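This report refers to the structure that appears directly beneath it.
Here's a slice of the assembly, chains where they normally sit.
Order as written gives the chain letters A, B and C; numbering starts at 1 within each chain.
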Amino acid sequence: MSYRVVVGVRLKEGLLDPQGKAVEAALPSLGWTNVSGVRVGKEIELELDAPDEAAARAQVVEMSERFLSNPVIETFEILRVSEIMALSQSNQKAT
Amino acid sequence: MSEPRPRIGVVTFPGSLDDRDALRAVALMGAEPVSVWHAHRSLGDADAVILPGGFSYGDYLRTGAIARFAPAMESVAAFAAAGGPVLGICNGFQILCEAGLLPGALVRNKGLAFVCRWLTIRVENGEAGGHESSGNLTIGRRGELLSVPIKHGEGRFVASPDTLERLEGDGRVAFRYASPGGEVSEDFNPNGSTASIAGVWNEAGNVLGLMPHPEHAVDPDLGPTGGQPILQWLLSAARARVPA
Amino acid sequence: MAPVGGAGSGAGLTGATDETQPRTPAPPAEPLHRTLGLTDTEYAAIESGLGRAPEPTELAMYSVMWSEHCSYKSSKAHLRTLPTEGPRVLVGPGQDAGVVDVGDGVACVFKMESHSHPSAIEPYQGAATGVGGIVRDVLSMGARPAALLDPLRFGSLDGERNRYLFGGVVAGIGSYGNCIGVPTVGGEVKFADCHSANPTVNVMCLGFAAADALLQSRAGGPGSILLLIGAATGRDGIGGVSVLASQTLEEDAHESRPSVQIGDPFLEKLLIEACLELKDLGLLEGLKDLGGAGLTCAVSEAASGVRLGADLDLDRVALREQGMEPFEILISESQERMLAIVRPEDVGAAQEVCAKWGLTGAPVAAFVDGGTLTVRRGGEVVASLPARSLADEGPEYDRPAERPQWLDALSADDPARAPAPSSLEDAFISVLGSPNVAGTRWAFEQYDQLVQGQTLVGPGADAAVVRIEGTLRAVAVSADGNGRYGFLDPYAGAVHAVAEAARNVAAVGATPAAITNCLNFGNPERPEVMWQFREAVRGMGDACRAFGTPVTGGNVSFYNESAGSAIYPTPVIGMVGILEDYRLLVRSGFPAEGLAIYALGDTRPELGGSEYAEVVLGKVCGRPPAVDLEAESKLHRLLAASSRANVLASAHDCSDGGIAVALAESAINGGVGFDVVPAGGAAAHLWLFSESASRAVVAPALGSERALEELAAAHGVPCERVGTTGGGRLRFGDLFEVSLNDAIVVYESTIPRLMSAKRAAV
């Protein structure tokens, strides 16, 4: 099976996020005065082959711990795992 | 009578870095440097405007993404629409693209790292439109080589295939990165820019953006002076607007 | 998730535990002061000074101020022996940065600091925040930061972790320096296995100010207001000073996560502009940076400096995080903050300038008579201490020092006695392509070298040269250390470091003026490390006295060791020299064909601790080359005089790799080959690779050969013609030759090749 996985990698809570702060500071002058708590992180999308969804997820968790995130300053979250249909079946639902 | 001394405005955004260098360079070239503050709408009666290099707003989110909303940028847009000459250098180029005053966008270097080095760029169109005039209002003849420095982490020019086709067809590619001998190839493309593009013109030919830093290549005591013809274009274009 | 509250969180104080945990204090295994890193004797001193037991908040303040990092308790006694005065010194040690007069009314402010420990844990942010910190030191004297240098030391690039550290540190320095618009113009990159777990990351900044407009950190009077400008205060580096910088890194270093800080270079840029504008408008009495020990250090030092006390109201400190305890606010090391000392009537105007740059300027404290630092939170007094006791009355130790026995065997093993190499050409290629010798373009191309428009000579040369706007003057600056020499003889290592730095500055034609330094050592509680330290300080002092280059400041980084194994004892010297007319600057590359090449100075069979011994013989042994301080001074004077007389077409100092490498670098930098006749006959390798001190390779301008010979004779410097420039080859007489192109490939490709082995990408 092939899965497409989306991982979010963020600065740990409490750590200064200069990017998020700058975006937040810019929003009011663009008309959005109702926004707070902006954090900018990384979104990593990838495709991998795995026997099933649980295995795919477990592998991406390990990958995120060891490589995709820097555990000293970042945390990660698997945002989505979806099965990729073979091309010929791309319009069918998986069973 | 000596030629009129044009006023060149240099916009300082929070995080602009080469603003003082641009002011110094245009003064050295014979213009009157004028500081413009991002939060003001006034361009200080400038006859031409430079958006300088640097890391406006830290380059956070995207390069130029926040600076382009500055009050001064409304004035720059109006100035450009009225035919005023505008030069965007590095971060200034990025801001012009974000603001839609130039086509395309600048993304992370192919090699991922920031690159600071002297290199050669080849003049493709010394003025927009592909024709070649010989006056002051051109940067140089096609094929002329200029030695200038680059220093950026996000200078890879990209645009949609349509846009690229139009840029090439309309003679709006100003410069390409080249070998010291003038050959354009991936070996001499420092950031992976599409078609080695280092700078582009707008449609009307009065707005120019480039990643290299002409303001750091005007003082012979510091190195080559390939920036002079580029700033000379800006000064000439500005002079043409000074009421006689 | 690893529990928060490991080594770095000041465990034991309530607020330091994970927010989600119920706050049940851990059973007190140890008295609080010990957990905070204070000894029983230190605790007793605090108690007797106060005449009472300190409150926990107060104890936390003492623990950071009396840490090694802030109090210099192990090093002070030795540093006091250094020469600190000279005609050009405007400000010596004791301030945030040293200052020399460079003439024409301009002052050069400069300082070097270490950020090795944070970089070992998080290389990118650790190095980046190191740049931020040293820039604020220079800023606090009222100078515009104008140039950065980054002397770096790592373990072998064959190791994945070392590549990660090197890559991260370089990217971090670049990211910060580039974003604040301060060019990085020089530095060093060295490799040795002893740095595998303990990289050495030193950063030097220099800046310029009008000599009559310097700021003082000792300024203001009763009633003066202290404005905290810049970033909001978060739980950054809580315990970072005392824990990160004062305890040896252990295997579980990554547990000290909360101590890692994220830099915001954009904010730093705004801070630079705001502070300089405040100064230009005459709104500042004084300015202090916030670094180690945060507000506690800045406020207590500011007050103690003018023999006053201060009322500090923590409610006025803008906080980034909720629920911060007083002690956390007091010792937080959040980056990008400055403390401005302003007259009460100027507070409004000063705040307007801050607002213009998008910054807050919060009046957090006021000076008061009486010497007491009183800290309030919510109206309650949370600490009340004599400011002096925190800032100036820390402990001082004369720790035992003992020369290690293992040095004897190493000293006795003289590499000059080893047989000549079977192939001189192979030996030459090995030395030229050694990562310690090879070009560092891979690193310095990641740095903006040009911003501010005054860089006459950037990285990759002997000394960087930065022009002073509006004058003909320029400052030459070089940062140098030699770990192997220090390891084999710490006294000689320090002398060499000063000598090489001065020689580099002299090679471009400048006159060495003064130094700053960073002393990188292991654990000072070990007698052998303390001996190394003592010897190095003695050597540095002797060399500085001989060259007339006083010490204006510096920094000590101890505890650079893991599992009892320390880094090479490495003093890194930052030398500043003055060039009166930058048009007389001499560059290191051969600029043309057909020039005579001369070797200045005596070449002796000295291979102890040399690059040749390490890469060809595979050993670090012997005694470092002797340094005759008088001969070294003569060489510096000759080089400056030759520049003034406009006699030289190129000059390059001889150091790592000897004459062979000096010649090769001159050829590579100038793009012109050479033909030389090596001396030494059967022992040609000694001539090629000896690292004898006090030498340079120069090419006089055409027709100036006699003038050079006469100048050399007048200065008492041996001067021997060794060959001629020209052609596309590096030709060592009949011994061997290498094409210039091949040499360039060897020199330029070493580090990129090692770094491309595999890259940590995200």
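What we mean here is this: contacts are C-beta pairs under 8 Å (C-beta built on N, C-alpha and C of every residue); 3 or more make two chains touch, one makes a residue touch a chain.
Every value quoted in this text rests on a predicted model; they were computed, and no experiment measured them.
Copy numbers for the complete complex, expressed as a formula over the labels shown, read A x2, B x1, C x1.
Rule of thumb we're sticking to: only the chains that are shown with their structure count from here on.
Taken as a contact graph, the chains are fully connected, with every chain touching every other chain.
Across the two interfaces under comparison, A-B and A-C, the one joined by more C-beta contacts turns out to be A-C.
Distance between chain centres (mean CA atoms), subunit A to subunit B: 36 Å.
Centres computed as Cα averages put subunit A at a distance of 39 Å from subunit C. Touching of two or more other chains is recorded for residues 264-267, 358 of subunit C. Those residues of subunit A in touch with two or more other chains are numbered 18, 22. Note for the complex: subunit A touches subunit B at residues 18-19, 22-23, 26, 29-30, 40. Only residues 121-122, 125, 231, 234-236, 254, 257-258, 260-267, 320-321, 334-335, 358, 760, 762 of subunit C touch subunit A when the two sit together in their complex. Residue ranges on subunit A touching subunit C, taken from their complex, read 9, 11-12, 14-18, 21-22, 25, 42, 44, 67-73.
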